[in-house]
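Every protein chain except one is present and positioned as in the full complex.
Chains here go by letter, A, B, C, D, E and F, matching the order in which they are written, and residues are numbered from 1 within each.
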Amino acid sequence: MNFFGIPDIYLVILGLLFLSIIMAIIRVIKGPTAPDRIVGLDTINTIVIVSMIIFGLAAGSVIYVDVAIVYAFLSFISTLFIAKYLEGGEF
Amino acid sequence: MAMRNSAAIIFFVIVAIFIILGLLSIHPFGDTSDINTSMDDHIIQNTQKETGADNGVTAVVFDYRGFDTLGEATVLFTAVAGVILVFRRLNK
Amino acid sequence: MVAFVVTALVCFITYLLLTIGSANNASFLNLWMWSIEEIIFGLVLSILVGIVARKVFIKKSLRMLNPVRWLKFIGYMIGPFFIGMAKANFDVAYRVITGKINPGIVKISPNLKTDLGVTMLANSITLTPGTLTVDIDENTNDLYIHWINVKKEALDKMPVDCKFICGKFDKHVRGIAE
Amino acid sequence: MIYQIPFIAVALLVLIGLYAVVFKRNLIKIVIGITLIESGVNLFLITLGFREGSIAPIYHGTEEATRSLPVPQALTLTSIVIGVAVLALMLSFIVYIYRHYNTLDVRKIVGGDEE
Amino acid sequence: MSGMSKIVKTISATILPFITIYGLYIIAHGHLTPGGGFQGGAIVASGFAMIVVAFGSIWTMEKIKEKHLSIIESLGAIGFIGLAFFGLLFGAKMFFANFLVKQDVIPFFNQIGQGLSNINTAGLLPLMNLAVGLKVIAGLFAIVLVMAYATSKIKEGTAK
Amino acid sequence: MAENILIDIIHIIIPILIVASSFVAVYLKDLIAAAIAVAAMSLLLSLEFFILQAPDVAIAEAGVGACLTTAILVIAIRATKRMEDEA
Partner (left out) sequence: MLNQLIDIVIYILLAIGVFFNILAGIGLLRFPDVYTRLHAGTKCTTFGSIFLCGSVILYGLRMWILGNVDGSIWVIHTGIALVAILLTNPTGAHALARAAHRSGVKPVGAVIDELENKPTKKSANKMEAKK
């Protein structure tokens, strides 16, 4: 493995980030109540944004960052909807 | 009741068998050398020349296959009309 | 009208940031990085967004238009806020590894008046050591904080003193937003 | 076989969705099953168009290279928007059915006296 | 009072213009970078859905009615079909012909794309992107707004 | 086939996670939890599209799946009822 070359070290980083995604998804599966599951979902959101940016770096093309910006803006809206449901009251 | 349930099970099993048969005979993942991709190759090579666009997918959506997009727009229009109709009835 | 102009201007600046590097001969030394077509498109789209979003974006006060407040805000983000955040993470790391927690929900009253100030303070509290904003009183702007390690001496006085929770953040925020 | 994992995932997604559609009784669960089948089909189209070591069919700043096929991607794009429109229509019908029958169980709605 | 807490309201009001201008950027650059009419329309509609959840659907319904959204959506559809018909009238005598690229009908839009630098390339594609984007914005936002408004009218007793 | 073992590992991990979350979405009785699982599946599906070199589709799935699908599902569950009944 070319450790100081460009592509491979980013793929190693990506694999470590996926380890974190796996732990968060275990929380989504296991969580006893609904808020626990959303905490897991929120964590996965942030890690996926970062791993998209890192994958763009590994692929060496700048156009991939746009997808990450979309997630950074929008992932919080689904959290808001479910939080609003759990709070009670009308939409 | 039991008859309907067993019919559902038979249907499910038949579909599962078809899907597994299809899975066994599909081409290897990521290797398109043994299937015919001449249309895609033509699009990949000539997009910039023919449509002037930089993004091949947008060129396909709006130029090469514009009729599909027209159908999709119709479906979206119908769905919005249906939702508004149902909920206007519900509010009364 | 002022709201429309401010919203359109913010959108235009964002659009320029997004389309940076669109000029034909752009480089690090050549600071003019936009082509003229992009600027025309950006103006049209910004005016559209300004018409749509002006009533939501600007409420009544135009206090944040002052550039001194922006400089203070940037200084706050780089200086005290980042240090607090670093401390927070080592604290959380310590608690993740050892598993020692002593949680509780306490109430503080920071006496901030504007919505923006209380929002900024609440988000700062959420990102700094061992604290998390749970609820807010809509009338008096009191904050209810989940505290991961409640100190005994803090519980003597009943709305808990601000300095245990937010340190000097409330002073900075008051300087920025009020 | 191990490298066919995306295709196996497609098959499992479709089968799980089909299981929900056929055997579950709750209407919203059935809709979730249809959503899963849609996702499986989208993933199948994209996986079909992927070539080993290819890059996306966007020509900005890249030279000649193998590119993934653009036509399946365009069809998937159409499919996603149709999916959300149909989902909204189905859910509004479900809300209407719930207001009328006061239940979400399919067998009670269809006349489940045979139970 | 419907809607969520003060913090959520302030943050939603602050980031709404950014989401909207980003969605319009995605629409306008559909022929250069990943994106296009559908994607940008979904992004902008999601931004408005955030306003629905943060401020309450009744507040939002006072600002904009579904009637106006229907009109905007129809305008988008008419624009799309009209642009398709232009190909029948001029140039290639067929539906969806991208006539601006081949001929010098309007000199501003007839260039071949070079990269990220030119937005005025690709003939009809940016205009079609804008029309479809308008249609998708209005359609998806109308779906969310109407569903939220109608279900908020249902009483607490019937809906558990 | 295995030019780069790391990218192959990534291609193996993400489909497994997608299938796991879709299974959870069907298995759970709580419909809100099922909606959360659908949102997680959509998120990972978008990441998979991204890695399969289809950024256009990834943006569409992000905009639709991250917000609108969850929103419509939650609104519909709010208008009906939360639990899937036994029997």
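Keep this in mind: a contact is a pair of C-beta atoms (placed from the backbone, for glycine too) under 8 Å apart; a residue touches a chain by one contact, two chains touch by 3 or more.
What you see is a predicted model, and the numbers here were worked out from it, not measured in a lab.
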Neighbouring displayed chains - absent chain, whole complex: A, C, E
Contact set of chain C toward the excluded chain (per top definition): 17-18, 20-21, 26-28, 33, 85-86, 88-89, 92-93, 95-96, 99, 101-107, 122-123, 126-127, 130, 132-135, 144, 146, 148, 150, 155
Residues of chain E in contact with the chain not shown: 4-5, 7-8, 11, 14-15, 18, 116, 156
Interface with the unshown chain - residue positions in chain A: 4, 9, 13, 16-17, 19-24, 26-27, 33-36, 38-40, 42-43, 46-47, 49-50, 53-54, 57, 62, 65-66, 68-69, 72-73, 75-76, 79-80, 82-89
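Note that only the chains that are shown with their structure count from here on.
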Chain whose average C-alpha position is farthest from chain D's own: C
Chain separated most widely from chain B, comparing mean CA positions: C
Whole-Å gap between the CA centroids of chain B and chain D: 10
Residues of chain C touching at least two other chains: none
For chain B, residues that touch 2 or more chains besides their own: 28-30, 48, 54-55, 57-59, 61, 69, 76, 79-80, 83, 87, 90
In the complex, chain F residues that touch chain D: 1, 3, 8, 11-12, 15-16, 18-19, 22-23, 25-26, 31, 34-35, 38, 41-42, 45, 48-49, 52-57, 60-61, 64, 68-69, 72-73, 75-77, 79-81, 84-85
Sites on chain E touched by chain B in the complex: 30-36, 66, 70, 73, 77, 80-81, 84, 95-96, 98, 101, 111-113, 115-116, 121-125, 128-129, 132, 135-136, 139, 142-143, 146-147, 149-150, 153
Contact footprint of chain A on chain F as seen in their complex: 4, 6-7, 9-10, 13-14, 17, 20-21, 24, 30, 32-33, 35-37, 39-40, 43-44, 46-47, 50-51, 55, 58-59, 62-63, 66-67, 70-71, 74-75, 77-78
